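Scroll down for the structure; my scribbles are underneath it.
All protein chains but one are shown at their positions in the complex.
Going by the order they are written in, the chains are A and B; count residues from 1 in each one.
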Amino acid sequence: MSQWIYIGLFFIVGLLIPVGAIAVAWILGPKKPNPIKQSTYECGIETVGDSWVQFKAQYYIFALVFLVFDVETVFLFPWAVKLGQLGLYAVVEGIIFILILIAGLVYTWRKGMLEWA
Amino acid sequence: MTAEQIIFLVVALFTLGSGFMVVTTGNLVHAALWLVSTLFGVAVIFALLSAGFLAVVQVVVYIGAIAILFIFAVMLTRKDMRDQGPQTNRGWWVGALIAVLTFVGLFFLLQGWNGLSKTAAVLPSGFDAVAELGTALVSPDAYVLPFEVASVLLVAALVGAVYVAFNRK
Partner (left out) sequence: MSFWTDPLKVAADWLMSILTGWGMPEIAAQVLIGFLGVLLLISILMVLDNFLVWVERKVVSRFQDRIGPNRVGPFGLIQPFADIIKLLIKEDTTPGGADKVVYNIAPMLSMMSVLILWAIVPLAPTILNVDLNIGALYIIAAGAIGTLSIIMAGWSSNNKFALIGAFRQVAVMVSFEIPMLTMLLIPTILAGSMGMNAIIEKQNIWFVWLAPLGALIFLITAIAELGRAPFDMAEGESELVAGYNTEYSGMKFGMFYAGELLHAFTYGGFWSILFFGGYRFFGLEQVSPFLAIAVLVFKAFVGYWVIMWIKYTLMRIRIDHMLAFNWKFLTPLAFTLLMVTALMNALLAGASTWLYVAGMFLSNVLLAWVALTIARSYSRRERENVEGVKNVVTSRSIP
């Protein structure tokens, strides 16, 4: 329990230091906003069009595939911790788990979902 | 009021407040970010219950994958992030009435539950939750079959995603 309090303290102090630094910068810096300064940057020219661009759906698909494999590797962590003490049987079970998911990856690959274009 | 109870109250208020903000804020991306803080509050509650592994898994899977997925989905599909129109419709008083009745019903149900006054069992020292989980996942008389079936479930999710999301040429 005291471990987590210590980690909580790390979060709090880790948040306070950047907040403090940025607050100091805010206090010390001049404050002269004008519309030209605050306009959006587009390599020195005026912006053309909205700042919303139609994004490739491919980003979403990569995040989806990542989600499935993330959950899989999280499942493997307790297996890995105990692996030294359990025998070959546990290793084979884990290998079956990984192989089923590699089959899923190969399926996704063959269906072309991992292409960028 | 022990220190644990005070910490739990603060964290619970934070989580519930963030959850409330998720559904009431008008900007979708803000709602996704409030969802992140709600999930983080749940992770802190897991840590309070000495379930350290689950707390970290909550952050890794929920915040690191699912919240990112939500944010991607919102940003990829909506041009205008603000909600159009009012937040409630004409039948809002029916919803409020049902919510209050459910709350009162749950309150009365939980009065008779003796778990409210129990304190958490003290774990024996040297109890390694992750190692126990590891043994449970691979021993034949514990959870090995659900472990393997979980991998099939994940592949099924992947196949479903391919089918739904893929642009047939």
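Keep this in mind: contacts are C-beta pairs under 8 Å (C-beta built on N, C-alpha and C of every residue); 3 or more make two chains touch, one makes a residue touch a chain.
Keep in mind the model is a prediction, meaning the values are calculated, not measured.
Interface residues of subunit A with the unshown chain, by the touch rule above, are 2-3, 5-7, 9-11, 13-15, 17-19, 21-22, 24-26, 28-33, 35, 37-43, 47, 51, 53, 55, 59, 62-63, 65-66, 69-70, 73-74, 76-77, 80-85, 87-88, 91, 94-95, 98-99, 101-102, 105, 109, 114-117. The chain not shown here touches subunit B at positions 3, 27, 29-30, 33, 36, 52-53, 56-57, 59-60, 63-65, 67-68, 71-72, 75, 128, 130.
Following the convention adopted for this analysis, only the chains that are shown with their structure count from here on.
For this pair, subunit A with subunit B, the centres built from the Cα atoms lie 18 Å apart. Put simply, subunit A touches subunit B in their complex at residues 1, 3-4, 7-8, 50, 52, 55, 57, 59-61, 63-68, 70-72, 74-75, 77-83, 86, 89-90, 93-94, 96-97, 100-101, 103-105, 107-108, 111-113. For subunit B in complex with subunit A, the touching residues are 44, 47-48, 50, 52-53, 55, 57, 60-61, 64-66, 68-69, 72-73, 75-76, 79, 128, 130-131, 133-138, 144, 147-148, 150-152, 154-155, 157-159, 161-162, 165-167.
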